[in-house]
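The structure appears below as structure tokens.
For this depiction, one protein chain was excluded, whereas all remaining protein chains were kept in their positions.
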Amino acid sequence: MTGRQKIGLVGGTGYAGAELLRLLSAHPEAEIAAVTSRSAAGTPVADAYPQLRGVVDLAFSTPDEGGLESCDVVFFATPHAAAMHDVPRLLDAGVRVIDLSADFRLRDAELWAQWYNTEHAAPELIERAVYGLPELGRREAIAAADLVACPGCYPTAILLGFKPLVDAGVVDLDRLIADAKTGVSGAGMKLAPGFLFAEATDSFKAYGVAGHRHLPEIRQFLGELARREVGLTFVPHLVPMVRGIHATLYASLTENADLQQLYEQAYADEPFVDVLAAGGTPETRHVRATNMCRLAVHRPQAGDQAVVLSTIDNLVKGAAGQAVQCFNLMIGAPETCGLTATAPVP
Amino acid sequence: MTGRQKIGLVGGTGYAGAELLRLLSAHPEAEIAAVTSRSAAGTPVADAYPQLRGVVDLAFSTPDEGGLESCDVVFFATPHAAAMHDVPRLLDAGVRVIDLSADFRLRDAELWAQWYNTEHAAPELIERAVYGLPELGRREAIAAADLVACPGCYPTAILLGFKPLVDAGVVDLDRLIADAKTGVSGAGMKLAPGFLFAEATDSFKAYGVAGHRHLPEIRQFLGELARREVGLTFVPHLVPMVRGIHATLYASLTENADLQQLYEQAYADEPFVDVLAAGGTPETRHVRATNMCRLAVHRPQAGDQAVVLSTIDNLVKGAAGQAVQCFNLMIGAPETCGLTATAPVP
Amino acid sequence: MTGRQKIGLVGGTGYAGAELLRLLSAHPEAEIAAVTSRSAAGTPVADAYPQLRGVVDLAFSTPDEGGLESCDVVFFATPHAAAMHDVPRLLDAGVRVIDLSADFRLRDAELWAQWYNTEHAAPELIERAVYGLPELGRREAIAAADLVACPGCYPTAILLGFKPLVDAGVVDLDRLIADAKTGVSGAGMKLAPGFLFAEATDSFKAYGVAGHRHLPEIRQFLGELARREVGLTFVPHLVPMVRGIHATLYASLTENADLQQLYEQAYADEPFVDVLAAGGTPETRHVRATNMCRLAVHRPQAGDQAVVLSTIDNLVKGAAGQAVQCFNLMIGAPETCGLTATAPVP
Partner (left out) sequence: MTGRQKIGLVGGTGYAGAELLRLLSAHPEAEIAAVTSRSAAGTPVADAYPQLRGVVDLAFSTPDEGGLESCDVVFFATPHAAAMHDVPRLLDAGVRVIDLSADFRLRDAELWAQWYNTEHAAPELIERAVYGLPELGRREAIAAADLVACPGCYPTAILLGFKPLVDAGVVDLDRLIADAKTGVSGAGMKLAPGFLFAEATDSFKAYGVAGHRHLPEIRQFLGELARREVGLTFVPHLVPMVRGIHATLYASLTENADLQQLYEQAYADEPFVDVLAAGGTPETRHVRATNMCRLAVHRPQAGDQAVVLSTIDNLVKGAAGQAVQCFNLMIGAPETCGLTATAPVP
């Protein structure tokens, strides 16, 4: 490293963008050079995010005038089907890209088109993209990458939760179940009635039961871990809270195993995965605003059902924090750089 | 019926007690004659529950001075291991009893002792008690009973959710999964740190994974429906909301079935079970403060996994409302009497 | 009364409309004949409000096809500047109108135009409209009216709170202060970022400090009570809750007075105003989903400052419930008919 990295951020007006600004503005190796937003161009960033008053002094620029090509690293915090149009130009200009959107997560452009209802604009880049979940055993690939596709929030919690069981080969891979719960910030700043305070508070519901866009992503990487296709039922739910994902995972054991030991060993060296003591039940508030994944594994009544409880902050380990973790790997900084804050509780 | 029923309420200071007072004070066939509480004796009920100012004019009495023996029907809204001491005396006095606690739900006194950590004080009454879940096909028994054991909140949501599948014999009964979520009022007015606003809000967690007291109750009645033992994994979770249970139920289909039709037919005549149209996702707020159970059944990606979403208000259909429903059956009133209010939404 | 009143509801897709449907569907003297909504025409009402499944079987109609002219009473739960266009036609057809919007509250069409940024379309009807706050001493006028202008939510809480002090002439009328707090449902189903769960929860702020539209309404009726102009500072705030208004009112005493007695006497005969015992502090949850206003009056450290705490449910006593109260007066039904439900607490 020679000096701070010049950072560009595309799509700075959503929650993942705000979280990137919070993390990168305090990161010793980063210098935020441009924050783009077509809708907010010209507005000071701190007007949109009063919490950044005195911290970020830039105004939003348009993607064209933003000088993104002269950045070292550009983060995309855009809705899907945006980054795929702009990334090729930036890669050609020698800029490294960290994409928080879904554009380069699926290996199969056809499958992508089917789940995202549009043709993929840069299918030739899919293979070049490295999936940005370091704990999946791809740190070197991330470090060397010029295009990182950061995982979705649900896939992060669910893949980290299932990985030790799948690696150990002790569960029935045809009938995995992921009953997942998310805070409302998972939907971004979406102006739909269901996300109004008066509609979302003090209630609980499932959604997307027929098929959520994170399903093929989870299946793809569970399949890579297992080296075969897996059967997964994935039911997401909406919790009246802001941040946090809690995935409750069910798998039938096909052979005996010391699950506690399995998880502790699997994650012994991971700075961002914390396996609770036997019997523990992680709470999303204890990972709030942090890059930690806290996990517990249970085997109720000593039966043949494994139950894994996996918690993350969807905006940090599920989005902006994981992107910064990948950024650290890419620039050769310590992996935890800028990511060590403790959750403010209560 | 000749005139209003004289009603006694034992344990009137908890949430189920408050809810009974709300429902019974507006019930055309009920006259609240005594509300007992050792800790609050002498205090006007409306001081404890300002929402009842001008509605309930009684003061709490002690159970002894309360004149319970001269009531027609006595409701117990006590913690477990209380009713079993007082019920025998009341039955001897010719009083009919509706017990909202766990004391007479399990058929096996040994099993009860094991889960509730104390000897059962009245095992001879267990057989006499009728389980108060009318939709389980026991309306006549409830109507004739002098001791009704009202179901727990989780069992209500889960049994109503699984019943059509079990009745139809189309699922693998060895691997049922109930991933259940409750609002905090399920714990009653428990003064434990975890139920403080600052601790419970804006977070999500599982609890009781090793074994919740509702597990043997659910297993017992699923077993009665199936006429065999069933395997059930039951994981309860705490949601930062006040009222409501949402049970997400998973079962592997062993044969093909039109699940939507199955559920619609099963509950066609039930006034308090509402099967949503195909693809629906019930929300707990839509059953808030009502005696309704709203259900949806799904079969994601047309696979072999059935997913049932079952919602109730834990304090109404899961406690006080179900007790009033049983009361109506017992006194020959219309089953919906006093239970027709619509949920205030938002 | 001869038979149920045929009721029309214009603007049935907002929160006040939903609340009117909840109240009127259970009202023994009302028969809902038409619910209009341009945006939702053709949709079953119960699809928009699942809580009304099995309760309201109508579909939304357009205002034109709705048959409003053949109704006995039509309620308007529209945004401002809508009713004023349609009311003249209905009055000409002999229909009585209860308008929950702001269109006919201000006596001065110029002032109205200034605060609502549009010309008044029916200034000739302003004088004909009766302000629908029965406790302000206008029951006979309401009973005889064919056009009732229901008060805003803040005005209801604040006028009921100040009335005894103003009537008694014991406070400095030049420096009244109303520090008011509302739940988010006060904004209706407004799709603005500030009302998203993730933005509104776990935070508190003032808004509209420079001038809220309810200010001229409150001033006008305080002035009528006082028979002179009054000086009022009114600062509204947004609370992370759904329903409820809590107005904290400050007035300097100009002469000694027994404030507790003053309030108890003033409201002794009012079915919907409940004065708490000395020292009490009303909570909005205790009036939730009810038509009650609960009040307390304080004089801290026996000084010369009166502090009044006034609570209502903004959607009931502050909107739909008050409209039904007026409806009862208009049709000669008992004033509390259909309005006696107790708040579900917790």
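Brief remarks on what is shown
We just call them A, B and C in the order they show up, numbering each chain from 1.
Following the convention adopted for this analysis, a residue touches a chain if its C-beta (ideal position, glycine included) is under 8 Å from a C-beta of that chain, and two chains touch if they have at least 3 such contacts.
Since this is a predicted model, take the numbers as computed values, not measurements.
For the chain left out of this panel, the touching residue among C:118, C:254 or C:281 is C:281. Which of C:79, C:271 or C:346 touches the hidden chain is settled by the complete complex: it is C:346.
When the omitted chain is restored, the residue from A:5, A:182, A:201 or A:220 that touches it is A:201. Looking at subunit A, the residues touching the absent chain are 15, 18-19, 22, 25-26, 49-55, 185, 201-202, 242-243, 274, 276, 282-283, 285-290, 294, 340-346.
Residues 175, 177, 179, 181, 183, 198-199, 201-207, 209-211, 231, 233-235, 237, 239-244, 246, 248, 250, 252, 279, 281-285, 288, 298, 300-301, 303, 305, 307, 309, 311, 346 of subunit C touch the missing chain (whole complex, contact as defined above). Across the interface with the omitted chain, subunit B contributes residues 15, 183-185, 189-193, 195-202, 240, 242.
We adopt the following convention: only the chains that are shown with their structure count from here on.
When every chain is reduced to the mean of its C-alpha atoms, the one closest to the centre of the whole protein set is B.
Each chain gets a centre from the mean of its Cα atoms; for subunit A and subunit C, those two points are 46 Å apart. Rounded to whole angstrom, the centroid-to-centroid distance between subunit A and subunit B, based on C-alpha atoms, equals 39 Å. The set of subunit A residues that touch two or more partner chains comprises 183, 198-199, 201-202, 240, 242.
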